[in-house]
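With one protein chain held back, the other chains of the complex are shown just where they sit.
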Amino acid sequence: MKKVAILGASGYTGAELIRILLNHKKVEIAALCANSNASQKIEQLYPHLIHYNLPILQKVEEVDFSKIDVVFGCLPHTASQETFKKILDDKKNSHLKIIDLSADFRLENISDYEKWYEHEHAAPNLQPQAIYALPEIHRNKIKKHNLLANPGCYPTSALLPLIPLLQNKLIEISDIIIDAKSGTSGAGRVVKQGNLFCEVNESVRAYSIGKHRHIGEIEQELSKAAGEKINIDFTPHLLPINRGIISTIYVKIKSPFKLDDLKNCLETKYEDEFFVRVIDGDVNIKDVAGTNFCMMTVKASNVVGRAVIVSVIDNLCKGASTQAVQNMNILFGFDEKEGLEFAPIFP
Amino acid sequence: MKKVAILGASGYTGAELIRILLNHKKVEIAALCANSNASQKIEQLYPHLIHYNLPILQKVEEVDFSKIDVVFGCLPHTASQETFKKILDDKKNSHLKIIDLSADFRLENISDYEKWYEHEHAAPNLQPQAIYALPEIHRNKIKKHNLLANPGCYPTSALLPLIPLLQNKLIEISDIIIDAKSGTSGAGRVVKQGNLFCEVNESVRAYSIGKHRHIGEIEQELSKAAGEKINIDFTPHLLPINRGIISTIYVKIKSPFKLDDLKNCLETKYEDEFFVRVIDGDVNIKDVAGTNFCMMTVKASNVVGRAVIVSVIDNLCKGASTQAVQNMNILFGFDEKEGLEFAPIFP
Amino acid sequence: MKKVAILGASGYTGAELIRILLNHKKVEIAALCANSNASQKIEQLYPHLIHYNLPILQKVEEVDFSKIDVVFGCLPHTASQETFKKILDDKKNSHLKIIDLSADFRLENISDYEKWYEHEHAAPNLQPQAIYALPEIHRNKIKKHNLLANPGCYPTSALLPLIPLLQNKLIEISDIIIDAKSGTSGAGRVVKQGNLFCEVNESVRAYSIGKHRHIGEIEQELSKAAGEKINIDFTPHLLPINRGIISTIYVKIKSPFKLDDLKNCLETKYEDEFFVRVIDGDVNIKDVAGTNFCMMTVKASNVVGRAVIVSVIDNLCKGASTQAVQNMNILFGFDEKEGLEFAPIFP
Partner (left out) sequence: MKKVAILGASGYTGAELIRILLNHKKVEIAALCANSNASQKIEQLYPHLIHYNLPILQKVEEVDFSKIDVVFGCLPHTASQETFKKILDDKKNSHLKIIDLSADFRLENISDYEKWYEHEHAAPNLQPQAIYALPEIHRNKIKKHNLLANPGCYPTSALLPLIPLLQNKLIEISDIIIDAKSGTSGAGRVVKQGNLFCEVNESVRAYSIGKHRHIGEIEQELSKAAGEKINIDFTPHLLPINRGIISTIYVKIKSPFKLDDLKNCLETKYEDEFFVRVIDGDVNIKDVAGTNFCMMTVKASNVVGRAVIVSVIDNLCKGASTQAVQNMNILFGFDEKEGLEFAPIFP
């Protein structure tokens, strides 16, 4: 049994990792860290976890990482860089596999990080060891790395359909528009007015238009797929639901290709992937909520030469914690589906 | 006091008209029609209307329209054409002002109607008398007509920002993308699986991609504004809220204009309009729900030369019933705000 | 036009008063106070109020109350006592009519206040001038007072059905059980983890069991109605909706009375009341949300000799702000329905 530590276990992605790992046959949760709640039981923060015999919450510095095999980082950005730098500076932790769910290691260029996060990078020497880890796309590279930058939620929903289309040069690299909508858990358990029930319920708003931090990450990966610099339009919206992202993506089909070429491309790319599915009907957030699945559909636009692709994922799962477990499965050579095959709760 | 009849009073837009007209100082509700519920009290369908002394539900054929001043049509499409044809065939009803909330008279070309609604037009002789009646845009023409085609909900949210920009040639006519999201009341009180609470709640889906009937109406009005044929990308989504539409609109700014030119154009156009407001912050469905207001914001895209416009309305209000009352106010020369000034219920 | 000041305009009940008073023909909003937001515009806190020309937010001490006719207090408890004491200590404010929406003046005995609110009463000399002001019950007394304690939300929903039954000695004074459920706006705009969207949504919890502060207020008024000391079981629940309270009340019918005697009693009591309605069908929060209405129904229990009464109100309206306006209408001799006749928004 591999031993797992979760840093930042008090947040939603941390709690979600616990849920998933409790059902994973090849790992055990050896340490849960939450600095400001250290010495509490996890069920004081999350009563629904009372049924499991979980470790007491600790401070990060209390953990002996030499006895840990894999660390999941669910810390706020910059905290993640600082923490992992400190851990890896200790030689006896060099064996550690690290899967970081924050944005801290996702941007390959230090300057991109500093542009989008408006903060100096705290571990620039570590950055080159990190890899952007979207399993269906980077599986082979992932196996060879020990520091994985787990993709963001919005990026996952956009990259899974767009990367194969760009790699195969089926769509124009200009005029890619990603209209994304996320459940409120994407904001974490942060206590602020805009996240209050009465403010979110029965409403939707677009936010951070033209400047959301995930733009950097999406553009980086799309540009790599296309082999040239891509700029996208990306607008996130806040939905009055707990979980899930639906991304509606508008693209121009490259001549002489047709809609069916896009469909075929994605179907072929994902036909052997358990977690990604291209369907003919409409996709529905509900059909993937709580799981590692991504469902997508490719539709003709009303405008000649255009297509609309819609993808759905769960922001806390495929957009964070279950994808992190999928990455761990790859790292350790486990069955990639281990612990992740369960169906969504419907309704 | 002008006498009002509502046809199709059993649906949500009919009930909404009742709510609004109960507070209107210059009209009285003289007849409520709902053929399959004829002879029932409205509170048997809508218990919340028990406090008001409303007419018994009737069949359309039971109403003496010679005693009515204005009729609101809330019938399903095609039923509307047939019903108004029959009413207007009777000479003693020629004084009637008709505000039709269905789609039946919105498309100026009979062939467009038949293309989008896949049904023969049942009153082609009436069509030329009808006018597409978006008050802030067509106010002067509205005054001179007796048969108003009240705009659809999605179209209202898209046309209010786009028409002034196209009239002033500030944006490209190609590559206009409207990503729209609507509350479930847009589907009416129709009993079907897809509208069940458990199916809609905690989910969002895109539907009728590339083929929603409102595309015809939006393209017609945008083409008139631009003076040339426009094709748009339009994707509607179903939201787990009762009311409200948010439309996120992606446009290309025409050279040499800048974002501020778009902003100025809309601010100027709407500075004297009570119901339409351009703001700097993010717009929120909640801030207009239950009212005749439209709020919009114009933002820079991440992509040079592009802008994102977000508009919010209430689909049953500015997208249907309150807009119909606004139109009635124009028709009768009432203060256009009469009965419509109330603020949204927040939260 | 009477001049109104609202203290605590930044909270939900303050904003709700603004919504209502904007449509009231006999008053104007002369001052809005919100100490920590002083000098801001109200639309900075509530963008949906941007359409109205409202006074800038002020500190309480900046208001010249000699020019104000009526003050609505929407302050937290104890702040209310202190503030009104200070205002009334100034002789030139002795004309003021005060309607306090806090709990500060609801409990007639200082000791009851101190027991339930665990805080010394800051204005004990004012308390005797105050009256508990439930319009349908205390209308005549209200007219003669200048300091009204506007009832709490849960108490309003319970007292309207129970007081007439106790006054007429139709039910046992023991074994009264009030199982109440409230929308989340009852918690105000207070920023805390338990009110976050993700924590409230898709859940319900009972809280403050056996010790909610509204017990004191309910018991006081029921005891007065019965002429003897009454203890009740009261359990509040938090609902994942914005507005509304449903109280399910279990009572024992006093021999030799029958269910119909209860029904008749309530129907008779409320037959001339516009805002309170006894119906045969099931009551629904949605049918009163956003309004000053209370709907109730009286049903036979499965157990012989018992009845179940269900009442619904909107916690921010009949449970707070619209009831305060109804009280103001009584104080000034206006039509009691002025500004309050509008129907709920449905759906």
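Annotations
Note that the chains take the letters A, B and C in the order they are written out, and that residue 1 is the start of every chain.
Convention: contacts are C-beta pairs under 8 Å (C-beta built on N, C-alpha and C of every residue); 3 or more make two chains touch, one makes a residue touch a chain.
Keep in mind that this is a model prediction, so the values were computed, not measured.
Screening C:47, C:73, C:244 or C:319 for touch with the missing chain picks out C:244. Only one residue in the set A:135, A:236 or A:344 touches the chain that does not appear here, and it is A:344.
Of the listed positions A:106, A:243 or A:269, the one in contact with the omitted chain in the full complex is A:243.
Here the missing chain is touched by one residue of C:74, C:148 or C:283, and it is C:283.
Remark: the residues of chain C touching the chain excluded from display are 175, 177, 179, 181, 198-199, 201-207, 209-211, 215, 231-235, 237, 239-244, 246, 248, 250, 282-287, 289, 299-304, 306, 308, 310, 347. Considering the complete assembly, chain A touches the hidden chain via residues 12, 15-16, 18-19, 22-23, 46-52, 185, 202, 242-243, 274, 277, 279, 281, 284, 286-290, 293, 295, 341-347.
Annotation for chain B: contacts to the undisplayed chain at residues 12, 184-185, 189, 191-193, 195-202, 240-242.
Keep this in mind: only the chains that are shown with their structure count from here on.
Chain centres were defined as the mean of their Cα atoms; on that basis the chain farthest from chain C turns out to be A.
Chain centres here are Cα averages; for chain A and chain B they lie 39 Å apart.
Chain centres here are Cα averages; for chain B and chain C they lie 37 Å apart.
Residues of chain A in contact with at least two other chains: 198-199, 201-202, 240-242.
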